[in-house]
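One protein chain omitted, others in place.
For reference, chains read A and B in written order, and residue numbers begin at 1 within each chain.
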Amino acid sequence: MKNYIDLNDIEDLPALIAEAIQLKKNNDQAQLGKGKTLGMLFFNASLRTRLSTEKAAKLLGMEVMVMNAGTDGWALEFEDGAVMNSDKAEHIKEAAAVLSQYCDIIAVRAFPGLKDKNKDEAEQVINSFKKYASVPVVNLESATGHPLQALTDAITVMELKKTEKPKVVLTWALHPRALPQSVPNSFADVMKRLDVDFVITNPEGYDLDKRITGDTPVVHDQKEALKDADFVYVKNWSSYDNYGQILNSDETWMFDLEKLKVTNNASVMHCLPVRRNVVIADEVLDSENSKVIHQANNRTFAAQAVLKNLLKS
Amino acid sequence: MKNYIDLNDIEDLPALIAEAIQLKKNNDQAQLGKGKTLGMLFFNASLRTRLSTEKAAKLLGMEVMVMNAGTDGWALEFEDGAVMNSDKAEHIKEAAAVLSQYCDIIAVRAFPGLKDKNKDEAEQVINSFKKYASVPVVNLESATGHPLQALTDAITVMELKKTEKPKVVLTWALHPRALPQSVPNSFADVMKRLDVDFVITNPEGYDLDKRITGDTPVVHDQKEALKDADFVYVKNWSSYDNYGQILNSDETWMFDLEKLKVTNNASVMHCLPVRRNVVIADEVLDSENSKVIHQANNRTFAAQAVLKNLLKS
Partner (left out) sequence: MKNYIDLNDIEDLPALIAEAIQLKKNNDQAQLGKGKTLGMLFFNASLRTRLSTEKAAKLLGMEVMVMNAGTDGWALEFEDGAVMNSDKAEHIKEAAAVLSQYCDIIAVRAFPGLKDKNKDEAEQVINSFKKYASVPVVNLESATGHPLQALTDAITVMELKKTEKPKVVLTWALHPRALPQSVPNSFADVMKRLDVDFVITNPEGYDLDKRITGDTPVVHDQKEALKDADFVYVKNWSSYDNYGQILNSDETWMFDLEKLKVTNNASVMHCLPVRRNVVIADEVLDSENSKVIHQANNRTFAAQAVLKNLLKS
């Protein structure tokens, strides 16, 4: 593995999942990262990603340096050829090259603006780090993808599945703020790579980018989609077609006990943070079916498997 | 010890004080915390608590992850059953459970609002962490108590006392801002548990919660109270009866050389930060009688004794 920008950077997904599950059982890798440093750069807030990746690196024996990009350091310029006479003090060319002097792996979180689809899809921040860094770069959630979350989700489904080929449903739910498509994009992407029966359900107007979902069935009737599901992944996202917009206020998409009953006693997943009683009802989150904490725990081992592979190559 | 939320969590106070003093003399505990992680979550500013607790954990061989709760992560919802459709992105139920996946001990600082006595006394933040975390929780100063400071203070008095049963006086002083009662509450609480002659002095209207001070004499004449004191603990607090209010602007309560002379050449203590020439005069803080730096140093060993006990159980 050279970088971990998106799921295409994974050479052997089943092997990586197996490795993460093995690390979870028997974590004795503190020599591999000795004397190596992970630099984590946050352009946006983070709880799980921040702590689980820091934890993963330390389990590998690495040192970790964390920076809040906006406040601790300098405002970055990403445009090639820019005449830097306004508010940006440092160009990504220098920032990435300098971080590569101090860090053995650089990890970056940078959310989309959700205003300009082309700009977000260009993935300027993470791709600029990849371009100008001389060390591996890890995506801690970028404008259009969250591959560490997707690897976690794949691990969780593989761990918890009770049938050979489980039915996995990704369902939209309402949210008061316009959210990125990064998590559902990467979840759809990783599910397509596993031997599961994968279905997406969302209201009209909320279909994800077809280049990512491919031939995954998209069903606009939530109850029909949820029928006999073994796993339900609940997540809000803003419209892709009407880019970054909230199109409706349909509270009926909240995942509650009534909908859980339609499923095959499904395991319920969410990347967190989750809005209780808006996205998922208390009665589901507080039930045995909720696997959101189990899933959050797997973040550590997904990150560790990725960092381990980057350190080895 | 299961948690360290308040002083009742201490099973044997003299033994814990002795252990801290022993750690101060001979600090060789770097194996106990190996492979363990302390997560520190700050809802408010901190200097001593932050650095001494981090130092203590590292002296035990622990890894430490620090987060500023407001800015690094997500705004937390604490109400049970809340419909989370406004500004709070994550519920304490998930936050505490997730942090418990990444950390072996969680430490939390959350000051009171000083507006609503009932709300502050409910100790929603620290109690919610205790309720929903599956690992031990440490109070880094909550709405109504600061037990790590109190343990430090007990250590300092026991270390420096020259008589079997010293006279210890907690005296109020003026401060330009309305401050919590957490430090004086916990100091009163811990002094009651030691073999000392303990007196509180404050202006009328500033009496602390009687459920905490119990039968401790409260004297409204400062000079009378200070007479023959072996230890003077100076501290401002806002009114408990007129909850969170500053009732007067009586600068005569500042602790200066004239007042020191009334005492038995007392050791002067303060939790810091201290407003010079408002709470304590320069002439006292810069004298041999001031033990505030000695006291601050003891923060490390108080924290270490608590963390050590939590790790062992």
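FYI, a residue touches a chain if its C-beta (ideal position, glycine included) is under 8 Å from a C-beta of that chain, and two chains touch if they have at least 3 such contacts.
What you are looking at is a predicted structure, and each value in this text was computed from that prediction instead of being measured.
Across A:M1, A:A20 or A:A95, the single residue that touches the chain missing here is A:A95. Along chain B, the points of touch with the absent chain fall at residues 30, 42, 45-48, 50-52, 54-55, 58, 68, 71, 176, 272-278, 282, 285-286, 292-293, 296-297, 300.
Those residues of chain A that touch the chain absent from the view are 35, 37, 39, 63, 65, 67, 71-74, 77, 81-86, 89-91, 93-95, 97-99, 101-103.
Assume only the chains that are shown with their structure count from here on.
The geometric centre of chain A is 39 Å away from that of chain B, both derived from CA atoms.
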